[in-house]
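Sharing a structure below in structure tokens format, with a few things to ask.
One chain of protein is taken out of this complex; the other chains stay put.
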Amino acid sequence: MPEKIGFVGVGTMGRPMAHNLLKAGFAVAVCPHTNLSPVRELESAGATVVADPKAVAAASQVVITCLPNAPQVEEALFGSDGLMAGAVPGTILVDSSTISPAAVRSFAARVADASCTLLDAPVSGGEGGAIAGTLTFMVGGDRAALEGVRPVLEAMGQRIYHIGESGMGAVVKLCNNMMAAINLVGACEAFTMGAKAGVDPALMAEVVMTSSGGSNAVAGSLTKKVLPGHYEPGFMLKLMCKDLHLALDACQELGVPAFAGSTAGQVMDLVRNLGKGDLDFTVIATLYEEAAGVKIGGKK
Amino acid sequence: MPEKIGFVGVGTMGRPMAHNLLKAGFAVAVCPHTNLSPVRELESAGATVVADPKAVAAASQVVITCLPNAPQVEEALFGSDGLMAGAVPGTILVDSSTISPAAVRSFAARVADASCTLLDAPVSGGEGGAIAGTLTFMVGGDRAALEGVRPVLEAMGQRIYHIGESGMGAVVKLCNNMMAAINLVGACEAFTMGAKAGVDPALMAEVVMTSSGGSNAVAGSLTKKVLPGHYEPGFMLKLMCKDLHLALDACQELGVPAFAGSTAGQVMDLVRNLGKGDLDFTVIATLYEEAAGVKIGGKK
Amino acid sequence: MPEKIGFVGVGTMGRPMAHNLLKAGFAVAVCPHTNLSPVRELESAGATVVADPKAVAAASQVVITCLPNAPQVEEALFGSDGLMAGAVPGTILVDSSTISPAAVRSFAARVADASCTLLDAPVSGGEGGAIAGTLTFMVGGDRAALEGVRPVLEAMGQRIYHIGESGMGAVVKLCNNMMAAINLVGACEAFTMGAKAGVDPALMAEVVMTSSGGSNAVAGSLTKKVLPGHYEPGFMLKLMCKDLHLALDACQELGVPAFAGSTAGQVMDLVRNLGKGDLDFTVIATLYEEAAGVKIGGKK
Partner (left out) sequence: MPEKIGFVGVGTMGRPMAHNLLKAGFAVAVCPHTNLSPVRELESAGATVVADPKAVAAASQVVITCLPNAPQVEEALFGSDGLMAGAVPGTILVDSSTISPAAVRSFAARVADASCTLLDAPVSGGEGGAIAGTLTFMVGGDRAALEGVRPVLEAMGQRIYHIGESGMGAVVKLCNNMMAAINLVGACEAFTMGAKAGVDPALMAEVVMTSSGGSNAVAGSLTKKVLPGHYEPGFMLKLMCKDLHLALDACQELGVPAFAGSTAGQVMDLVRNLGKGDLDFTVIATLYEEAAGVKIGGKK
């Protein structure tokens, strides 16, 4: 079982994930990034701080990356001070970023050329799940490599799924987020209609959860964000827009119709373009509230 | 507590609902309709068969109606042999059909003119829930009238919600079905993308149910209908199209944007128009399968 | 040839149309409506003012109606002081309002019961065409009746088309307006993209008019309203929304897919709901300008 774990990308999600690795007894190596404070905080909690990703890899058997987009993952892996410059053959790299399946496959091939293994392992569960250690991991790539790092992932998550070959973890993550976006857009429409007709939104949420219209978007996003009317992220709208466009690009490449996906993308993009991209993605509810002249939430 | 219950509309949903009333010990009166066999069957089970809705009302303290659309409800209530021709003042009418909130309010006012009470009480749970007696009732109208008939509804359902004034039960039902339709369209898009990329749909369903993209459309419709590839109804596509258009009309009247709702409506209408209106509404999955050249389900 | 013409509905369109009848030498009878000033103005120009539609019909061989919606047409035709109360058998009624084909057919049947004839004859050309007498009439109903009133219509319009039986004039009008709406929404998207990329919108309009993307929406609506940035009506957004929904209802009844039509409807409704329903329908351009942070027009 691997004992020395590296972590690159200790942001909203990565910071609590790295803390959980420390709590589980792993040795954790991190390096300074744009924001120094989580690195210092992890150092206080027992992590070793080294100079750069290259040094992180040199100090680790397994390295987790958790970054906002494909160019940053590419730089972390293949930059001059990147992980692959320091990794010994046999190192397993676990990328928990949400990037395109095509990017995953391309990176995995380059990592394999250096006799290392890249797993795509995006997560679901949000900041709350990252703190509680209850994330779901959707893993693509070599099954044996996954079994080797399973105890590491179990320190951070509750459910570890092997989906299939390289890139398939990314596929399922994009599918999931596309549904989350569509279901939220639908919920905003339905709950605005209900509210305008005089129905109490909290009661309606309770009723639909026991009916065919229920969804995690209602039980989670709508109930926890829209009803109280608090839109601090959470999951920023601009990141949801990015994920949706990765999903729509994949639909386009695969020849899959995406009527609802592209509609949800247009609604999300519109609200982002109107200046709300840094708020939680549930802020799209305000477009509906403004158009209909009614509040779903935030009344108290 | 009322003991004599009438029932008009003993079709897919109404037949098992009436059976559950008999099982619970109520006296049930029914009348012949388009299809005689459920009437005979209920007679064998203990129901009294009378000539027409007028006679049903004359024999009952409470009457349940469960019909496909507003014109049929209007005929059953106000036709020359209709319920209101036989109802004594104080009779409570419970309409479990899915019709527009505007139709409900109009019918309720006419019923009130005759010193009776109409509750709109559409249900969720499908044929399965009707048989098992586990339906959810979403009730609009006078709260005291609902309390009076609650034991009757509890013989057929597990959850009885008072939503608000007349028509609000119908509002929540339409909101619920609009979300069910949108969520299913989104699920078809995501699962087709996943299947085309090589992901096992059953595994993907399991993963997303623990993630932000999960919904009752995935846990129910997709898993129970699309994965096995069996599209006998269930809930016919043409009825879902009808409900969606009632919901979209309500959005239009109330000034509520319905980008996702109208997109789902277009997809559902397209498949209905292509000749599949009498199959279960989940048959829209086949449009995606055909376009993408891949099967989500039905392989075994 | 008929010489005595009645006119009911002397608003934005009807007033100049009635003036053109007077200029062409017809005797014209009008009656007071919500707004008295156009009636007085027409009286000064030679029209006879009578008490109500009933009196208008009594004074006329042919009556033109030009009203905002079906309930107003119904009241003008069949109200207690309505046209049919005063019309002698053989009177020809020409309705230039934009209402649903189903409403047309229903009204035409009731008019025929009184041995009169109703033609649906909606117009295209806007206020400018009404003033210049260059309208296009799209006529449904009895061809011989149309030939009888053709000289009357030619006093107001340049092109008089007999489309087919009762209601088909309304069908073509709704088809035309649905395309006008879709083409304008498309033009707003394309011109906003061009403007954001730095292209001069007036130059782009010139180029596309000689290319496959050109349309009357670009040559007319966009060039005349959006480029100068003046949104006084013209054709009010709320009326375009009404026409679009009549068109979408007709698509729904006829089983015709309306992906683009319903998308245009959602965009138009959204801007109307945001408080701009009384401006010209081209004001939807401002939604695109605001979202993209760029002006297509109105700069100088």
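Per-chain numbering from 1; labels A, B and C assigned in written order.
In this section, contacts are C-beta pairs under 8 Å (C-beta built on N, C-alpha and C of every residue); 3 or more make two chains touch, one makes a residue touch a chain.
The model shown is predicted, which means the values in this text are computed figures rather than measured ones.
Asker: Could you tell me which displayed chains border the chain that was left out of the figure?
Answerer: Over the full assembly, the chain not pictured touches A, B, C.
Asker: Among C:Val49, C:Ala112, C:Ala132 or C:Ala260, which residue is in touch with the absent chain?
Answerer: In the full complex, the listed residue that touches the missing chain is C:Ala260.
Asker: Could you tell me which of A:Thr117, A:Asn176, A:Thr192 or A:Ser262 touches the chain that is not displayed?
Answerer: Counting the whole complex, the residue in contact with the absent chain is A:Ser262.
Asker: In the full complex, which of C:Val30, C:Leu119, C:Ile182 or C:Met236 touches the chain missing from this view?
Answerer: Counting the whole complex, the residue in contact with the absent chain is C:Ile182.
Asker: Which one touches the absent chain: C:Met168, C:Val226 or C:Leu239?
Answerer: Of the listed residues, the one touching the omitted chain is C:Met168.
Asker: Taking the entire complex into account, which one of C:Glu3, C:Glu43, C:Glu147 or C:Asp200 touches the absent chain?
Answerer: C:Asp200
Asker: For chain A, enumerate the residues touching the unshown chain of the complex.
Answerer: Counting over the whole complex, chain A touches the hidden chain at residues 245, 252, 255, 257-259, 262-263, 265-266, 269-270, 273.
Asker: Considering the whole complex, not just the chains shown, which residues of chain C touch the missing one?
Answerer: Touching the missing chain: residues 101, 124-126, 136, 138, 159, 161, 163-165, 167-168, 171-172, 174-180, 182-183, 185-187, 189-194, 196-200, 203-204, 206-208, 210-218, 220-221, 247, 250-251, 254-261, 263-264, 266-267, 287-288, 291-293.
Asker: Tell me which stretches of chain B touch the chain missing from the display.
Answerer: 259, 270, 273-274, 290-293
Following the convention adopted for this analysis, only the chains that are shown with their structure count from here on.
Asker: Which whole number of Å gives the spacing of the CA centres of chain B and chain C?
Answerer: 40
Asker: Among the residues of chain C, pick out those that touch two or more other chains and give their numbers.
Answerer: Correct list: 259, 270, 273.
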